[in-house]
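Quick one: this structure, given as structure tokens, is what I'll be asking you about.
Every protein chain but one is kept in place in this view of the complex.
By letter and in written order, the chains are A and B; residue numbering begins at 1 in each of them.
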Amino acid sequence: MTITARPDMAGPSPTALTPAGPRDLEDAETNAPTSATSKIFNHPLNAWYVAAWEHEVSSRKPLARTVANRPLALWRTRDGRISALADACWHRLAPLSKGKVIGDELQCPYHGLRFNRAGRCTGMPAQNTINPSALVPSFPVVERYRFVWVWLGDPDLADPDLVPDMHQMNSQGWAGDGETIYAHCNYQLMLDNLMDLTHEEFVHSSSIGQDELSNAEFKVTHDETHVVVSRWMRNVDAPPLWKKNLQDRFPGYDGKVDRWQIIQFEAPSTIRIDVGVAKAGTGAPEGDRSQGVTGTVMNTITPETDRTCHYFWSFMRDWCLDSQTLTTFLREGGKGVFGEDEDMLVAQQAAIDANPDYEFYSLNIDAGGMWVRRILDRMLQAEGRPSDARITGEL
Amino acid sequence: MTITARPDMAGPSPTALTPAGPRDLEDAETNAPTSATSKIFNHPLNAWYVAAWEHEVSSRKPLARTVANRPLALWRTRDGRISALADACWHRLAPLSKGKVIGDELQCPYHGLRFNRAGRCTGMPAQNTINPSALVPSFPVVERYRFVWVWLGDPDLADPDLVPDMHQMNSQGWAGDGETIYAHCNYQLMLDNLMDLTHEEFVHSSSIGQDELSNAEFKVTHDETHVVVSRWMRNVDAPPLWKKNLQDRFPGYDGKVDRWQIIQFEAPSTIRIDVGVAKAGTGAPEGDRSQGVTGTVMNTITPETDRTCHYFWSFMRDWCLDSQTLTTFLREGGKGVFGEDEDMLVAQQAAIDANPDYEFYSLNIDAGGMWVRRILDRMLQAEGRPSDARITGEL
Partner (left out) sequence: MTITARPDMAGPSPTALTPAGPRDLEDAETNAPTSATSKIFNHPLNAWYVAAWEHEVSSRKPLARTVANRPLALWRTRDGRISALADACWHRLAPLSKGKVIGDELQCPYHGLRFNRAGRCTGMPAQNTINPSALVPSFPVVERYRFVWVWLGDPDLADPDLVPDMHQMNSQGWAGDGETIYAHCNYQLMLDNLMDLTHEEFVHSSSIGQDELSNAEFKVTHDETHVVVSRWMRNVDAPPLWKKNLQDRFPGYDGKVDRWQIIQFEAPSTIRIDVGVAKAGTGAPEGDRSQGVTGTVMNTITPETDRTCHYFWSFMRDWCLDSQTLTTFLREGGKGVFGEDEDMLVAQQAAIDANPDYEFYSLNIDAGGMWVRRILDRMLQAEGRPSDARITGEL
């Protein structure tokens, strides 16, 4: 298929993101809303993906998890470090994840071959000499922000500094928890879903949806690896959940609020959503959130196969940090909301598969998602693995 | 694959059907019984297919149904008219059948885009201008004979006069009801099954089967869109079901009967079977059915995919019209019989798939089914979508 997405068609040229005050590159209403947008179903490999929560990986029993179409066996050596090996013994491909961790080695469940954390074979049954080429592929691992990140691409490029920022997961001043959703849809559908929250009005009408969402102006900024979509709704009624959250900090407050949603994408598939409300007119849009409450919805999506993904999320907050009751309440609420998304995206994936002749088209609200798509397409081209995307027209 | 079915090999040339007195084109025993008959698994698109019973489509909730490999969302506007739209939003293909009917519009469940009955987009979230090219494919619909018929092919050819005749479904003088069978087999296997009822002796031995069926002479006539297979069994014992039916009208009658089965195919996939018994020698074969009872088994089969179909059937009768007891009794009996067929055809489909190197061959009893195949093959060729059929030899 011809790749028609070209950098010179990208309209606004990439620009460094200035977090303090994003430059307004585009006005939403001036986007051409109806350009055809091919589906992107593949994923960059030169990137960190979350394989698991850190608590899922132990030195007692290996964890089997497929990342980017590659089955992995994840386990810890005695010093607590995590090893990610291909989940197939060098010998006859028996899954190492069904084996045993013995000291600092992983033993194959079939014939007992042993491998160290680098995947090198350290023992073969009934054999004194071990061929030096006997090894199982191993993959770089970083443990950060309560997650285990793996790198499936060129290991020479696996710079830990490239792990997307999710510092709210375990920083002072933040509390909260999350879960994993295993969804039968391509990871891109999940990204699209998070990059445009106007769907809340329709998919989440009973919880966080609000008419003002679709009507609020939004701004989109980006650089080569980030996209930010900002929405401010000033002097509005808080939806039920946010009214309650604000009252957690300011009991009894019943007035208007300034509400914000700042969606922060970091390539290839991490999205932090800075959300909150403050008493109306107290300066939140200008940077003073002292009269409000702030949450950050942490999202990172890991392709499993072309039709499945693991979606890791957490809701972190800056108020009532010590309340496990609140942590649990917000986590359970999140489960309900994200379950509605999952149902929709699985149905969308099924419709995409059943109508292979139909294209995607984009609306104004997709401006953020289109920049995500363009960034991913560039990453894929850089890897020599171009997507089938036809990203045309003025974004 | 080479198409070897050629009109000039068809033997008897197509001839206008004269319903009053079908011309005997062929004597069954003179057919070449062993010509190889390739399987036809595709279906014409320029044709009306039943998508649903009329009562299945409402203005409250859209109905999802796939016809000829195309997922559809079926719904009614406030004036009761039915709209059939592709079940994939123009924007990102979310299934419209999961959306809401709002007034005369269908709202996408994901981002709230609205479409009218013609599929034109009438509303986009957060956007004042609507691109005039934004539309979802819509398909012609006719509501007739208690069914909703759709046309998936060239809409310019969608002439309502081409809807197959199933007038017994809702005409004075007829009563009865039916159901839908969802079967994991190609629609052609269902047509073959209905075009030759000698299988009753083996598949339905406990209900309507009768030895005389296989032995009775039959006549086949056809024109370009119809095939008729007529069988008369004179002066025979009525099988249990027909004995009961005749006694409904003539209590106590226990004598011989003249029994008939007149199978009437109308392209592409509707088969009416005129069945009944009359007191023997009272003139039924000559046209006087006053001393008998007549039923019509209404059948129309809609391809869903190449391996699945929806089979809509009903049993209509000309006696005891007011008896819901009888309607229910006959419908439930039909369910049992057609369930036996379904089991057989699903097993046949599995065997076809497991033995891709084996051909079909035809017997004398397949004369009707072979004309059906030839008609369908011609329709497919006219659409530039030829089947893989090799219909050879003298039919």
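Things to note:
Keep this in mind: a residue touches a chain if its C-beta (ideal position, glycine included) is under 8 Å from a C-beta of that chain, and two chains touch if they have at least 3 such contacts.
Being a predicted model, the structure only gives us computed values, none of them experimental.
Taking the complete complex into account, A:128 is the one of A:128, A:172, A:290 or A:324 that touches the chain left out.
Touching the chain that is not shown, out of B:203, B:262, B:301 or B:316: B:203 (per the contact rule at the top). Shown as candidates are B:64, B:135 or B:352; the residue that touches the absent chain is B:352. Where chain B meets the omitted chain, the residues involved are 28-29, 33-34, 192, 196, 198-199, 201-203, 214-216, 344, 347-348, 350-352, 354-355, 358, 360-365.
Across the interface with the omitted chain, chain A contributes residues 66, 70-71, 86-88, 90-95, 98, 107-112, 124-129, 131, 133-134.
Just so it is clear, only the chains that are shown with their structure count from here on.
Taking CA atoms, the transformation carrying chain A onto chain B includes a rotation by 120°, reported to the nearest 5.
Measuring from the averaged C-alpha position of chain A to that of chain B gives a distance of 49 Å.
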